[in-house]
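Excluded from the complex is one protein chain; the other protein chains are retained at their positions.
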Amino acid sequence: MIQVSSYLFLGAFVAYLASAVLYVTRLTLRRRDPRYFDLADRLGSHGYKAAVAGVILQGLAIAARWIGSGQVPLANMFEYMSFMGWSIMLFFVILSAWYKLPGLGAFVAPVGVVVIAYASVFPTEVRPLVPVLQSVWLPLHVSFAALGEGAFAVSFGAALMYLLRVRKEQTNQWEEAALEFTFFCGAILTGFIVLALGFKIGGYSAEVTNLAGGVTVLEYTLPPFIGPVGSVRGEATFLGLQLPLVHAPTWMRGAYAAKNLNTLLLSTVAGTILYGLIRLTARVPLRELGTRAVGNMNPKLLDEVSYRGIAVGFPLFTLGALVFAMIWAQKAWGRYWAWDPKETWALITWLFYSGYLHMRIVRGWEGRPAAWVAALGFVIVMFTLVGVNLLVSGMHSYV
Amino acid sequence: MDEQGVKPQKDLLDRTWDFFASVRVATVLLFLLAVASIGGTLIEQEGMYASSLPPEEFYPQRYGPVFGMLLLRTGMTHAYSSWWYLTLLFMIAASLVICSIERFVPLWRAVQRPNPAPDKEFVRRLRHGFTFPATGDAPYGELAAALKARRYLVIEQEGRLYADKGRLGRWGPYITHIGLLLVLIGAGMRALPGVYLEQFIWVRDGEIVKVPGSDFYVESLGFEVEYYETGQPKSYMTHTRVIDANGNAVKTETIAMNEPLAHNRVELYQSSYYADYGQAEIALVDRQSGAEIDRFTLDLIQPDRVYAVGGYRLELVSYFPDFGIDEDGQPATRSSRVHNPGLVLQVTPPDADPFTTWFFPLYPGVEFDDTTPVRFVTQDVTTVYTSGLQVKKDLGLPVIYIGLLVMTVGVFATFYIAHRRYWAFTEDGQVVVGGWTNRNQGSFERETLQIAHHLDPERYALADEMEGEER
Partner (left out) sequence: MTRYPRYKRVTSAITLALAAVWLGYLLLWPNTNATASGGVPVGGAAPDFELKTVTGESYRLSDLKGKAVLLNFFATWCRYCEEEMPVLEEAHRLYADQGLVVLGIDLDETDLAITAFQEELELTFPILVDRGSNVARLYQIVPLPTTYFIDRDGVVRGKWTGAITRDQLREALELIL
């Protein structure tokens, strides 16, 4: 059953990828020549069908994994991130049905693909649940939070499109730089996924001595260019290179700090190369490419889709990430709120989106400022999911 | 608050009201609170760091003398109970209350006491609308029926029609605010005496412990760990009996992760455990022949002073539950836990002089003197668990739960229920209908179109869809 689930999952991934490619091709064709409009629209509708197929396949994959393992498949990072990818695509499918805005697919489907690919970086095997996770609140807390975050991701895509659409109206150096930086970050994330998946498929692993934190041997899945304090050059090799080349700075005391720094460095290098290649091929900044892709879509509609994503996601997120989380924490530890870093970051996310919702009714703050907040909100979501785990460990050490 | 303000006719009270009634201020406060929450997740908080040093020493050591001191002075080391965080929370609460009151009265009038006969021009200029021919003496009959079928509340008055649904959606934000206030109040209640209790107790298997801050006792009937086949722990539980102040057993219940025991508003949570060595089964063996003389059971947690084993008299001279050597080179116990028990025994054989010997039940092979006529061999050592239970009482909890429920209802009402309203009047043989909604314009447009199509199929066709891109 688990095997079936992984085939279904792979099928879903292929479908999402196809959907993303179809949508991007569609936009490119439309930009080229009005004669291709019909062809482009057919591609768009195929893209939508592929997305729907992917959502169904992944839904089945989740069900199969649930039946096969006998436990809710929402208990580790792979399961969580893939569920979140699923909810992104689910909300994309729903919002697309509402708004007839196929252009959205070219921006949201790739985000879904990236999140699913990111999920695949983590170990996929089923692990039995530790005692604290054996609760009905686990699926409730996790699934609602992930659904909310999926809707936020769609909102992010739409907000980005809105910003790209309106950027010519009023040029602002900072906004321009921020947009370009957003694309650069996207490239780094893609670079990370390419590296991580590549080395995972290639089966690379290296072990180096570690004197920081409580872990004596640090296992790397990427070549350890930066080693922890205590590692010796030549403990690992990559393409004949004697690694690690340097130590992590001593003030980084976390047991995994060196590994994370190494990953960050390699991802940045890969991302920069990727970014440079696109930039050289296109001969324009990526934001310009984005603006061209958005073309003359209705900015009001984009803004509304972005708002709608948050309007749909906010109640789900409130319920999943705060209400259910608090009830569960009370049941498990007798403290509904413990200021655990991840918990606090969920609160920060919630406050941030609350701020966004209030901004929408303040004159002068709707429009671009609000769109920036909507985009930044999802960055905070991603930081909560990824960054907090790198920085600190708390109650959420298992996810 | 100098008197050179822009509006000198307003005094302090009016201006306080203006300040907190402003959505702009509320928005800024929300973002400020979000930013203020970040620091505490990056700086290790008091009581959370893994060190036994007091804060005044820990922070300068961990973050450097200047920065560490700065953290201590600004309260960053206990960010979520610092003066600035609590001040922000207080301001948010004030903003919640005042913003809600400010908008309550106008909203009450608009939503609950709607004007069914507004200016005709107002109706005509609404974004959504249609007209259809008025027939007979009940021109609104069919429209009212169609709206009622869609669960609208229909009012016909003064030759006008008014219909609306989803009023709750308009109240959603205020319901959310009330829920949030309840959560803040519930959390703040712990500052009152007697409302909040947080304690921790260790209960060894078979022991009875008074639960601090309450009038009952808890007896452990045994702690238990279950394992998966892989060896990973599956569950931790303590079988317990609750005993009241008069010594009567009240109930028997098992405390497990996610399944606390509740009694008299005090809750006990499975939180931790440790294992000690309990009963050791020990054989007395003749050193020369290797033959077993007899066996006895030694309670490592609570040893007896004298044992009689096969004619031998064993007197416990000294007992070290956690044997070690102290600074002066003398044998000592490092703690009162049974980690590495060591005994000094005076052995009196039935037919010889007494002698004194050391014995380490976990390491029977370690002997300071291997010339004694008998030696001890440990056959078996049992494990005794001590379960760590978190003791909690929080009378604010019901308030928190109600607050969370109200808040949930509020946010879902806000975003999932749209307030939709129609006004209609007759003019020149036509019924003019205007519609308004506070959200989901597209869906409302479709509904309006469907109603229009139902009333006048020829004029309103059902094909039109919202198109996002130009062709």
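Order as written gives the chain letters A and B; numbering starts at 1 within each chain.
Going forward, a contact is a pair of C-beta atoms (placed from the backbone, for glycine too) under 8 Å apart; a residue touches a chain by one contact, two chains touch by 3 or more.
Source: prediction; values computed, not measured.
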Discussion item. Considering all chains of the complex, which shown ones does the missing chain contact?
Written reply: B
Fill in: Residue in contact with the excluded chain [from B:Thr386, B:Thr414 or B:Thr448]
B:Thr386
Practice prompt. Could you tell me which of B:Thr230, B:Ser289, B:Ser336 or B:Thr371 touches the chain that is not displayed?
Written response: B:Ser336
Worksheet entry | Contact with the hidden chain (one of B:Ile38, B:Val209 or B:Val309) | B:Val209
Response to the item:
On subunit B, the omitted chain is touched by residues 9, 11-14, 16-17, 20, 46-47, 54-55, 78, 81, 83, 86-87, 90, 94, 97-98, 101-102, 199-204, 207, 209-210, 212-213, 301-305, 316, 319, 321, 332-333, 336, 386
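We take it that only the chains that are shown with their structure count from here on.
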Discussion item. On a C-alpha centroid basis, what's the spacing between subunit A and subunit B, in Å?
Written reply: 27
Worksheet entry | subunit B to subunit A touching residues, read off their complex | 23-24, 26-27, 30-31, 33-34, 37-38, 40-42, 45, 80, 187, 198, 228, 230, 232-236, 256-260, 267, 269, 271, 390, 392, 397, 400-401, 404, 407-408, 411-412, 414-416, 439-443, 465-471
Practice prompt. Show which residues of subunit A lie in contact with subunit B when the two form their complex.
Written response: 30, 37, 98-104, 127-128, 130-132, 134-135, 137, 295-298, 301-302, 304, 308, 311-312, 314-315, 318-319, 322-323, 326-328, 330-337, 339, 341, 344-345, 347-348, 351-352, 354-355, 358-359, 361-362, 365, 388, 391-392
